[in-house]
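A single protein chain has been removed from this complex, and every other one stays in its place.
We just call them A and B in the order they show up, numbering each chain from 1.
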Amino acid sequence: MATTDEEVRELIKREYEHGFVTEIESDTFEPGLNEDVIRRLSDLKQEPEFMLEWRLKAYRRWLEMEEPEWAHVDYPQVKFDDISYYSAPKRPEDMPQSLDEVDPELLKTYEKLGIPLHERAKLAGVAVDAVFDSVSVATTFKEPLEKAGVIFCPISEALQKHPELVKKYLGSVVPVADNYYAALNSAVFSDGSFVYIPKGVRCPLELSTYFRINAANTGQFERTLIIADAGSYVSYLEGCTAPMRDENQLHAAVVELVLLDDAQIKYSTVQNWYPGDETGKGGIYNFVTKRAACIGKNSKVSWTQVETGSAITWKYPSCILRGDNSVGEFYSVALTHNYQQADTGTKMIHIGKNTSSTVISKGISAGRSSNAYRGLVKFNPGAEGARNFTQCDSLLIGDRCGAHTFPYIESKNKSAIVEHEATTSKVSDEQMFLCRQRGIEPEQAVSMIVNGFCKEVFKELPMEFAVEAGKLLEVSLEGSVG
Amino acid sequence: MLSIKNLHACVEEKQILNGLNLEIKAGEVHAIMGPNGSGKSTLSQVLAGNEAFDVTKGEVTFNGDNLLDLATEERAREGIFLAFQYPVEIPGVSNLQFLRTSVNAMRKHHGIEEMNAAEFMKLAKEVSKQVDLDPAFLKRGVNEGFSGGEKKRNEVMQALLLQPKLAILDETDSGLDIDALKVVADGVNALRAPDRSILMITHYQRLLDHIVPDYVHVLSEGKIIKSGGPELALELEAKGYGWLGIEDQVAANHE
Partner (left out) sequence: MKSASTLSSAFLQPAGQALPAALLALRFDRASALANLILPTRRTENWKYSAKHLKLTDDMASTLPMNASAEAAADNLGYTVVMVNGVVRPEASNYPTLEGLSIQRFSDLNEKDATLAADLLSNSISDQPAKSGSVNLSQLNGARFEDGLLIQLQPGTVLDQPLFLIHHTTASHSGSAYPCILVAAGNNSQLTVVEDYVSSGDSCVMVNTTTEFSLGDGANVTSVRLNTEGQTVQHMGTTGVRQQRSSRFESHSVGFGGTLRRHDLHVRLEGEGAECKLNGVVVTQSTQHYDNHTTIEHVAANCNSEETYRNIAADKSHAVFNGRIHIHQDAQKSNANMSNKNLLLTSGAEIDTKPELEIYADDVLCAHGATIGQLDKESIFYLVSRGLNPRDAKVLLTMAFINELVDQIPVEQVRDTAHTGLNQFFDQAFQEV
């Protein structure tokens, strides 16, 4: 039944919802990158001396490195000198002390994005840090968090107030020269979120950061550092959007998670950067390094991601399972459409005894897109009794797209056990016929079937994100049927 | 209600239906019997609008409208229901979600307010009991891991939920033991109504002991070659398809 494919193709065609540009005065650096730019940036942020040194070291290493080519993505070379490395909404000398001081235009922007920044935040019970272009503009719910001893603030603020924590852990999971984009980020990151959960504390709120790129010709390089001290727990959500612009914009973030004994971090991402238009013009290059170090025994980290945006995604949230009995999880839905390209997956490095990891990856390719899972599961000689289970499923919608699986499995321990499975399939004609015979629109049928395909991942998301993710999938698939 | 004239249809260039004629009036129950490969299932798929089949000639009207002009989902909303012989699995989509989406698509089409989750849950539980299905199965994926009998009961349950104008049952009796057959037959009998027609497709006569049809037709090589009342089925049972000059090994070996 060829018609299903046609239907599927016809169905995908709604526009990107978050593509508006906010008219706001910004302070933006001239494009270009050199040591002076880094000095200016560090100076502007009134950073401690060690930070500037750290940045310069990263920059010098970056200059010697080459852009990676191994990913299954294809794009013209990024012109790093055409990018502005800092852009911030113009405002009085000092940072706003409360939301009342935030530019109303900005608040409107966040409202448009559906981010519960203000009163609504209270109802949702989510503490939000919002990063607009290069800087953090507002953090909500500071008081109840402070009462619990939780530190949740822009990383620029943490550098002022908690330099010892930042100094100890920044770069401890992702070293400055870990990879090309991590090195660039280390040199020029402008802001991001910092979280510290003290010993034995269960963070009373879900923490959330929304990232927004607004200004043209800027790159966004945020840095997130989360430290979960012994026996603590935190659930952290991250969302991102960007305006529709014809040129590609670079987003190179680094996220580091540190887990001490018995600590637990649940990190969820709904990534909806502008994917470019249906001819492949514009869109964000999302080159991100995310890594968690389970230093402590019995610690557990869980990455859940729903990736529907960006022209190119290059992202491998990873777990270093160093502590005995530590657990790493990766649940991923990656959907590509039109000319989007995604090369994403995870690395599970088993070092400690009885460490275990689970990888569930669901890739959906539509249009002329390319969607690859790339993963590494590695057992070091000391990883006695370690285990991994990996399931990678790909769903193709239409016959012009590609779905790829590149898993690397390496074992040096005889007691370690790996099970890896991968399948590739399409939305079957029989499934479509059954749905339509029951009166369901083809577009709704595809969306329902795709949602079912992703169910194992969605159930890992916090409730309000799960709903958002389902909707996002629906929107992203529009025009894919037919 | 349904009028089929000189229907020709093929799949992958293979001619299956060769000038089939059939009239079904409101409230009637028709049974179509015939050996494997005679075109029984093709007829049900063509009526429901499976695009793998091409109609090459003939016409089908449903309550006066040209059925062949309508898309699959439009036919469904006009009241055509097909109970599948081999219902497909849809992993991860719960039966409940699927059924509610379906029921609401129909309601929306007819301008009736859509049902919320709680209302629907209540209704679905009631109907599932009618076909002796544990309501717990509503939470499982559509047909995922269902036994053959569960799949068939699930199909009949959907018919009861959707209250179609024309229910086409494609070998709904196959693979059922005698108890399950009874349950399914009771479900189908509950569907009988003056404004609803039923078209049963079956290989064997035994279903017709439980659901007594008004008319029985024998299909061979894509055409109806003999029609009659319920007694025709009994005669077929006694004499086999060979009696009508049709070869059918499966029927000869059955039970």
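Here is the rule we go by: a contact is a pair of C-beta atoms (placed from the backbone, for glycine too) under 8 Å apart; a residue touches a chain by one contact, two chains touch by 3 or more.
Please read all numbers here as calculations on a predicted model, not as lab measurements.
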Interface partners of the hidden chain - shown chains only, full complex considered
A
Full-complex contact with the absent chain, from A:I226, A:M348, A:A416 or A:L434
A:A416
Just one of A:G282, A:G398, A:G452 or A:G470 touches the chain that is missing; which is it?
A:G398
Tell me, which residues in subunit A touch the chain that this view leaves out?
5, 69-70, 379, 381, 394, 396-426
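As a convention for this text, only the chains that are shown with their structure count from here on.
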Would you kindly tell me how far, in whole Å, the mean C-alpha position of subunit B lies from that of subunit A?
48
Show me the residue ranges of subunit B that touch subunit A in the complex, using the header's touch definition.
48-52, 71-73, 75-77, 81-82, 84, 87-88, 90-93, 97-98, 101-102, 105-106, 109, 141-142, 158, 162
Where on subunit A is subunit B touching in the complex?
1-4, 428-431, 433-442, 444, 448-449, 451-456
